[in-house]
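Omission of a single protein chain aside, the complex is shown with its protein chains in their original locations.
Take a look at chain A:
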Amino acid sequence: MDLLRHLRFFDAVAEHRHFGHAAAALGMTQPPVSQGVQRLEQELGQRLFFRDARGVRLTEAGGALLPVARRLLRDAEQLMTLAHRWRPSGQVRLGLADDLEDKIPALLTRLAERDVDCVPTVSGTVELVEGVREDELDIAVVRHPAVVDGLAAGPVHTLATYLAWDDDRPRDAELPPMREVPPVVVPPRRHHPAAHDQLIDALRRLGHSGAVIEAGTLIERQAWASAGHGVRLVLDDESGRPIPDLPPLRVRVVTPLPPDRRADVDHETLIRRLEAALS
């Protein structure tokens, strides 16, 4: 049995003195919680709760075991936090917005050339900002605009975008007018709601319908485009074609505020190198 999981049920029922309320607090239905407590009672060989007309009460054994169970849960949580945050000293935890797509390998190569030792996390902007706030990342390149209050945010970089059909259309073929362009395949809106909405408004401004397909991974976005059902916004003019007034990808570097930064990372130099690699 998953001891920690069942201890969590024990803890919740002891706190709420009610199986239904405990289940609600755990975000579950009541039957698995009741069964879980029964299994725990079998495993421990002790009755933990009385159930009678007055509700649910701890038994003497339950009362004696509860503090130990809670200590175990606290320790487990601490273990996860520590494991999550541990890193070799000096190694930078770098977050990169997944919209940077094909640019990411070159960006990391440029950082390596400048002696920046980093472990990359590629994700959506909302998650990256949360990661920097929660001390899971030391620095991140995120989409602008985003809510970045409480963090240090650098200047906005505008990276030109191009429209790419990933089918076998000849490169010199004439582009259809924007209103006839198929939906644009983009990362999911929840990655960066404000920036996503801004893109849709810009597409509509250009005469496009504003229809988009939200696809979670680069390979999925490429697949949609290859199937001829969507076009992609790309950052290189090799695979994409320039469209006047197509909005750029706007990104910026965010870090914790100086007092919240890791002592073993030289953030000033790091920021300078990342900004240089972006421009």
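One rule holds in what follows: contacts are C-beta pairs under 8 Å (C-beta built on N, C-alpha and C of every residue); 3 or more make two chains touch, one makes a residue touch a chain; residues count from 1.
Rule of thumb we're sticking to: contacts and distances are computed from a predicted model.
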**Prompt:** One chain is missing here; what is its name in UniProt, given the choices "Serine hydrolase", "Tryptophan synthase beta chain", "Heme ABC transporter ATP-binding protein" or "Glycine/D-amino acid oxidase-like deaminating enzyme"?
**Reply:** "Serine hydrolase"
**Prompt:** Given the contact definition stated above, which residue among A:Arg8, A:Arg93 or A:His144 touches the chain not shown here?
**Reply:** A:His144
**Fill in**
The one of A:Asp197, A:Asp237 or A:Asp264 in touch with the missing chain is A:Asp197
**Prompt:** Looking at A:Met28, A:Ile104, A:Val126 or A:Ala223, which makes contact with the chain not pictured?
**Reply:** A:Val126
**Fill in**
Touching the hidden chain, out of A:Val68, A:Val119 or A:Val156, is A:Val156
**Request:** Since one chain isn't shown, list which residues of chain A touch it in the complete complex.
**Result:** 126, 144-149, 153, 155-156, 158, 192-195, 197-198, 201, 247-248, 250, 252
